[in-house]
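For this view, one protein chain was removed and the others were kept in their places.
Labels A, B and C are assigned to the chains in the order they are written; within every chain, residues are numbered from 1.
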Amino acid sequence: MPIAKVHRVAANAPDDVSGIEAAIASGRINAKGVIAVLGKTEGNGLVNDFSRGLATASLAALFRRHLPGDAAERICLVMSGGTEGGMAPHWTVFERSVSQGVDNGDGGPAMAIGRAHTFALPFEDLGRVGQVEQVAAGVRNAMMDAGIVDPNDVHFVQIKCPLLTAQRIAEADGRGVSVATRDTLKSMGLSRAASALGAAVALGEIDAAAIRDADIGTNWDLWSGRASASAGIELLNHEIVVLGMSAAWSGPLAIDHAVMCDAIDIEPVRAALARLGLATPGQLCEADRRRLIAVLGKAEASHDGILRGNRHTMLDDSDISSTRHARAFVGGALAGLIGHAEIYVSGGAEHQGPDGGGPVALIVDRSLA
Amino acid sequence: MPIAKVHRVAANAPDDVSGIEAAIASGRINAKGVIAVLGKTEGNGLVNDFSRGLATASLAALFRRHLPGDAAERICLVMSGGTEGGMAPHWTVFERSVSQGVDNGDGGPAMAIGRAHTFALPFEDLGRVGQVEQVAAGVRNAMMDAGIVDPNDVHFVQIKCPLLTAQRIAEADGRGVSVATRDTLKSMGLSRAASALGAAVALGEIDAAAIRDADIGTNWDLWSGRASASAGIELLNHEIVVLGMSAAWSGPLAIDHAVMCDAIDIEPVRAALARLGLATPGQLCEADRRRLIAVLGKAEASHDGILRGNRHTMLDDSDISSTRHARAFVGGALAGLIGHAEIYVSGGAEHQGPDGGGPVALIVDRSLA
Amino acid sequence: MPIAKVHRVAANAPDDVSGIEAAIASGRINAKGVIAVLGKTEGNGLVNDFSRGLATASLAALFRRHLPGDAAERICLVMSGGTEGGMAPHWTVFERSVSQGVDNGDGGPAMAIGRAHTFALPFEDLGRVGQVEQVAAGVRNAMMDAGIVDPNDVHFVQIKCPLLTAQRIAEADGRGVSVATRDTLKSMGLSRAASALGAAVALGEIDAAAIRDADIGTNWDLWSGRASASAGIELLNHEIVVLGMSAAWSGPLAIDHAVMCDAIDIEPVRAALARLGLATPGQLCEADRRRLIAVLGKAEASHDGILRGNRHTMLDDSDISSTRHARAFVGGALAGLIGHAEIYVSGGAEHQGPDGGGPVALIVDRSLA
Partner (left out) sequence: MPIAKVHRVAANAPDDVSGIEAAIASGRINAKGVIAVLGKTEGNGLVNDFSRGLATASLAALFRRHLPGDAAERICLVMSGGTEGGMAPHWTVFERSVSQGVDNGDGGPAMAIGRAHTFALPFEDLGRVGQVEQVAAGVRNAMMDAGIVDPNDVHFVQIKCPLLTAQRIAEADGRGVSVATRDTLKSMGLSRAASALGAAVALGEIDAAAIRDADIGTNWDLWSGRASASAGIELLNHEIVVLGMSAAWSGPLAIDHAVMCDAIDIEPVRAALARLGLATPGQLCEADRRRLIAVLGKAEASHDGILRGNRHTMLDDSDISSTRHARAFVGGALAGLIGHAEIYVSGGAEHQGPDGGGPVALIVDRSLA
C-alpha cells in the first residue's frame, strides 16, 4: 500500500538544500519517491524575487545528482517568495513511498498524494473559462492518481500555472487571437484566479456553468476553500498536486483543512486541529507542535480596505506591497496559534478562500501521539 | 474622586481628528481633562515618517481650539508610526475626570493616570546612567501624581524622550563634554533604552546600582515589563505618563499587563485578559472585545535572528526595516487573540520586555459586563 | 507694468516654511502677490506620501497669517513628492508684482504669469475628452490672464487636477453615469493624462478632434511639450498656472523650455539654456547657475522597458516604484548639466513629453549678467 511522507526541512538560504541532501544521504528521503517540494524563500515574492529562481536551480541540481535521466524534471517545484514577519524559510518535501508491513497507520484512511500535468495552455485561454476547464480536468486526473474518489476527501490542491510574457502575447497576436491582458504582472493574478476556480469546479465547490470570463479576478464571491495557486514563468502547462485522505493509502499522516474568513480568523484552524487530534484551548503545546508536520495557507489584504470594521492600510502603502503586509500579519496570527513560524503562508489568494481570508491545510503525524 | 477615562477613536488619515472633535462636541470627551493622546499613525515609523508630524500638528491645533492659553501644550502627544499588516490607525485619548456620584466602579481600586515632566536632559547624559536616573525620578513623580504608592500597581509607563541632533551634539561639543553617540538615529534607540531602564529602576524591576553606561542598548538581559518609550525631536526633557490601579481612583476602568517573551508568546496576554475578567479559550468573543478598551504593546525582532529555534529574516531584509516586520507580525499574533486589529503595537523595544518580546498593557471597562 | 518674480527657497523639512516667512518679513516676497508655490517634498510621491499634506498645511497656515480673508485659499499650492537621488527639497514661489520704474528689463518681452480655475469637473468626465476640453478652456483663460496671445509664447503649464475617491464614484453611480475607472490610484494617472492633453490642445500641439477617450492614458504618441500635471484629492476643479513670455510684462525674468525625448536626453535642455544666454559646452559655471532661477521638469520610466536600446529595470522593481527610480535618474542627468540638484523633477508624466521623456522649463534672471 502507498504511504505519503512529508518532510519539513529548514533552509539557511535560498540555495541551501543541504538539509534535503542530508536526508537523502541518511535514507530518510528516497529521491525516487519525491513528487513535489514547496519552498518558502526569503525574497519579496514579487516580480523581482530572485530567491525563487536561485532556490529552484539549487533543488533541480540536487535532484539531478540523485535521479537518472530526466526524472528530476518531473518533480513539481513550487517556490513561494516572502517570509515576512517571523516566518522561517524552509522546504516541504512530499514523497510517495510504500508500506513496509507495519506502518503506524490505524487501518483507516491515510493521507494520499496525487499529481497531474495538463497540456500546454493556449495563451488566449489564460485567465479565462478555457483555463478553468483545463485545470478542473487536471485536478480530476490528480485525484485519480491519488486514488481519491470523493471530492470531499481532498484538502489541498496546489496548482502551478503559466503566465504571459511579451513573447507569448506576440505569439497569440500572430495567430490573430486576443489575450485576457497585455500586462504580464496582471497575467500572474489572472492565471492564479482561473486555476483556483478550476479547482473549485473539480471539487464541486462551484458549478462550472456559473463562471464567466468576467468573474475571473473580479467576482470574489466565487472561491475554493482548498486551492492554492502560484504562477511561474518556467512552464506553459499546469503542474497539479492534490493532497487528501484515501482508504487506498496507509501510514501515520493525516490531512484536514480550514477556511479563514479574514486575516485573523484562526478559530476554524483551531477546529481543524481538534479534528486531527490536536485540540487546544490556547497555543499548541510543544508535543502537539511536533505532531503538526506542515501548515499550508494563503493570505491577502481584503479588497475593501477593511478588517472587522476597522480600516487597514495595506493597500495604501506604496513602499511595501500588500502581499508582504498580508503574509507577515496572517503569519503572525497563525504562528500565535501554532506556536512556531516555520509555516508556509503564500500570497496572491485570488478566489482562494473568501476576500481577505484564505484556505489553510494541516498535516499531522498520528504516530507521534 | 478622580476617574480615568480612555477613548479609542478611529483615524481615517494622519490628520483626521474629526472623531475626537465630535467626541468633544458631544461631551463624551472633556478637552480640559485630556492628559495624553497615543496615536498609531500609518507612516513607516522611521526617520522619514511624516505621518507623525502631520498627526501631532493636527491634534495640537484641535486642542488649541478647545483650550485656553497654553493648556494644549501640556497634553502629552505620543505618535507611534507604523500600522503594518492589518493594524488600524487610531487615537487613544487618556482623560482625567471626576466621579459624578455613581461611577459604575466596584468600590475597589480603579485605573489611575499620573503625569510628570522632567527637567531638560543635558545632552551628554542621553543614553547614559544620568538619563536612567532622571527618568526614574520622573516615573516616581508620575506615580505620586496618580496616587500610586506600590510600584506593583503600575502596569504601563509611557515615556516620551529626547534625541540628539547635529545642533545638540555641537552644543555639547562646545561645552567640552562628550555625547554617547554622534549618530542621530542611534541616539533615538539609546534614549529609548535609557528611558526604559529608568522606568525599570523606579518600578523596582532592576537595581539602579546594576546599570552601567555600557549596558544601555546592549545588555538585553536588563528590561522592564511595563515601560514603553518613544523618542521625539520636539522635546528636550521627558514627558511621562503612568497607568496603574489605585484605591484613590474610581470608575469602571481597570488595567493589567503581560510580558511576551517572544513575538508569538500570546499566552501571558490571555492570562492577563482572564485576570481582568475576559477569560477565553480561543479568540475573544465580540462582547468581550467591546469591554477591552485598549491594547498597548511593543514589538521587535529578536537580535539573534531566531524565533523558537527557527531562523527569521527580519534583520536581513534591506528592503523593509525589521521594526516594520515585527509590528506586522506581532500585530497579527495579538489580533488573532483579541479579534480585531485596532491595537497599539509600537516598535523600538530596547529594554522594553525581553529580547524579541515586549510588554502588553490591557485596559478594560468593567461596566460593560 | 506687471513683473513676474520667482523665489527658490530651501526647505529643511516638509513643514519648514521659515525661508518663505523670512522673505516675507524682509519684504523680498509680498504675500499679496503670490500666485502659486511649487514644492518639492521628501516623501515617496505616491499614495501614502504625507510630506505633501504636511507641506500644504504649513504653507496654508503661513499665508493665512499674512493675508486677509480667504486670499490665502486662492494661492495654488502644488506639492510634488519625491526628492530621490541628490535632489534638494525646496519651494518655488511665483509672485506677480508691478514695475517700479526701473525694472532691469530689456524693454522686450518678459516672463508672464497667468492663472485660471475651472468649474468643478463632473466625475464622469475625469480621464475623458470632457476633461480635455475643460482644461483646454482653462489654459486659454490662464493665457488671457497672463496677457499671452500666441500659444508659442507659453513655456510651462502647471495643472492641478482632481482625482476619484470611493465617495465620488458612488456619487456618479447615484446619477447613473459611468466613471472612467473605479481604481482611485489609476484615476490620478487618467486625470493627469487628460489634463496634459487639454494643455496640448490649448497650445495647438494636438488637434482636439484627434483625441478620443481611448487615447487618454494609452496613446503615448500624443503629448504636450509644456504641460505639467499633478492630481490632488483636495480639489474638485482644476487650478491652472501658465508661464510664458509677454511684451505686456516687464522685469528681468525670462523663461524657455525644452523637451527631453528620453531620460538622458539633456542636449535639448543645453540648447534652451543657450537661447536664454547660458550657453555652456559642459556643466554650467557657478555664475550662470546663479542666473538660473528654476528648473521644472517631468520624469518617467519608458513603458517599453528600454532606454537607448538597453533594458532598464525600473518597471520590474517591486521594492521601489518606477516613479522614484525615474526622478532619481533624470534628476542626476539634469543636475550633471545644471551643476546643482535644487531642481524640480516631478513624476507621473502621462502625455507630458514623449514616452520615457518629459518637458523641462527653465527660468533665468537676465539682470544677473
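As a convention for this text, a residue touches a chain if its C-beta (ideal position, glycine included) is under 8 Å from a C-beta of that chain, and two chains touch if they have at least 3 such contacts.
Computed from a predicted structure; not experimentally measured.
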Neighbouring shown chains of the undisplayed chain, as defined at the top: A, B, C
Options C:129, C:253, C:296 or C:314, residue touching the unrepresented chain: C:314
Residue, one of C:4, C:335, C:349 or C:362, that touches the chain absent here: C:335
Residue among C:87, C:110, C:272 or C:296 that touches the chain left out of view: C:87
Option from C:116, C:263 or C:278 whose C-beta touches the chain left out: C:263
Chain C residues that touch the omitted chain in the full complex: 10, 12, 42, 44, 83-90, 263-264, 266-267, 270, 281-283, 301, 307-314, 316-317, 319-320, 324-326, 328-337, 339-342
Positions on chain A where the hidden chain makes contact: 13-15, 42-43, 48, 50-51, 53-54, 57, 319
Contact footprint on chain B, counting only the chain that is left out: 44, 46-49, 313, 316-319, 321
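Everything that follows uses one rule, which is that only the chains that are shown with their structure count from here on.
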Overall pattern in which the protein chains touch one another (line/ring/star/complete/other): complete
Interface composition of copies chain B and chain C: same or different, split at half: same
Dominant interface by contact count, named by its two chains: A-B
CA centroid of chain A to CA centroid of chain C, Å: 48
Whole-Å gap between the CA centroids of chain A and chain B: 40
Chain centre separation in whole Å, for chain C relative to chain B (CA means): 42
Residues of chain B engaged with two or more neighbouring chains: 42, 319
